[in-house]
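Only one protein chain is missing from this complex, and each of the others stays in its spot.
Then we have chain A:
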Amino acid sequence: MNRRTLLATVAAATIVSTAAWADDAVTAGFIFIGPVGDGGWTYEHNQGRLAVEEAYGDKVKTVYQENVPESADAERAITQMALAGADIIFTTSFGYMDPTLAVAAKFPNVKFEHATGYKQADNVATYSARFYEGRAVQGHIAGNMTKTNKIGYIASFPIPEVIRGINAAYIHAKEVNPDVEFSVVWAYTWFDPAKEADAARALIENGADVVLQHTDSTAPQAAAKEAGNVITFGQASDMADYGPMPRVSSIIDNWGPYYVDRVGAVMDGTWTSGNTWDGIAPGMVGIGEISDAVPAEVKASALALKDSIASGEYHTFTGPLKKQDGSDWLADGETADDGTLAGMNFYVEGITADIPN
């Protein structure tokens, strides 16, 4: 972040707070949960915003607001953006779901795009990425790499997206290493570096030598680096600054093409509501460079897993799988349907912890 972007932020805020602007350009607004400099989730959404600017140049204007809490404040921020004349607004956190719907009802001519949610309307589309496909690859590497057989997982909130990630990682870690155990710490925040760092340390001190995170900051990477013999994975963004150790690979969210596509649809009037859920194959989920800290054969099998998911030949949740309580979930060879995945609220068999409610 330099002074120019700071000025741009200030300018954007001024524009948002003053009034509508000339109508010749389409305006795309973005609501962010953290700062664009978080190095993770919000950073990647902002990269998507920049891709939109890059693609359309003068024909598009983008505005954004950072650090919008998932509370009544969200509704205020979205309303303000709609009032200021945004044509399409991307709300980029799960907790913005109801606020987005509420504002959308008041602004039928503005298009809304809510990330990771499941409620749509005529002018509200939802989109998400199949992060769990990336989690499978991480689990595969983690299961192979762990020496203590303990894998730590910093979870944010007990919502389906997070639970899906834990299950996907666990299944694929267990597949290559039957002795593997998961300890999950719920941080109840998407972004609180001090807490994320403390959580990572707690996991490491309890014997975990792999830390997976589903929170947005790079603090767990810093904690793992300090500890030494611990590996981590970049979350949402490559977090390459922490490679080759502790960060051995990453899940990269690539929102750019989707944002460019959707803003383009608003420009030519073809935008319709819908639900987009893309994974590794279309490139919405990327697997960051697997570093040299990973043995060559593990790297090769991880990439093979990635390729088989991308080609559609393998589904991350393929039976036989049982639920945590021992009841049957998927029969041999059966794959999970999107409805079940979207509402996943159970652990698979073998995870010992309980999901908090």
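The definition used in the following text is that a residue touches a chain if its C-beta (ideal position, glycine included) is under 8 Å from a C-beta of that chain, and two chains touch if they have at least 3 such contacts; residues count from 1.
Criterion: contacts and distances are computed from a predicted model.
*Asks:* Name the absent chain as its UniProt record does, using one of the following: "YCII-related domain-containing protein", "Inner-membrane translocator", "Phenylacetate-CoA oxygenase subunit PaaI" or "Branched-chain amino acid transport system / permease component".
*Replies:* "Branched-chain amino acid transport system / permease component"
*Asks:* Considering the complete complex, identify which of A:Trp41, A:Tyr170 or A:Phe191 is in touch with the unshown chain.
*Replies:* Reading the full complex, the residue touching the unseen chain is A:Phe191.
*Asks:* So one chain is hidden, and I want to know which residue out of A:Phe30, A:Tyr43, A:Phe112 or A:Phe317 touches that hidden chain in the complete assembly.
*Replies:* A:Tyr43
*Asks:* Of the residues A:Ala121, A:Ala281 or A:Ala353, I need the one that contacts the missing chain.
*Replies:* Per the contact definition at the top, the residue touching the missing chain is A:Ala353.
*Asks:* Write down which of A:Val26, A:Ala115, A:Ala208 or A:Ala336 is the residue touching the left-out chain.
*Replies:* Residue touching the absent chain, from the options given: A:Ala208.
*Asks:* With the missing chain put back, which residues of chain A would touch it? List them for me.
*Replies:* That gives, for chain A, the contact residues 1-3, 6, 9, 35-39, 43, 67, 150, 152, 183-186, 188, 191-195, 197-199, 201-203, 205-208, 217-219, 222, 226, 241, 352-354, 356.
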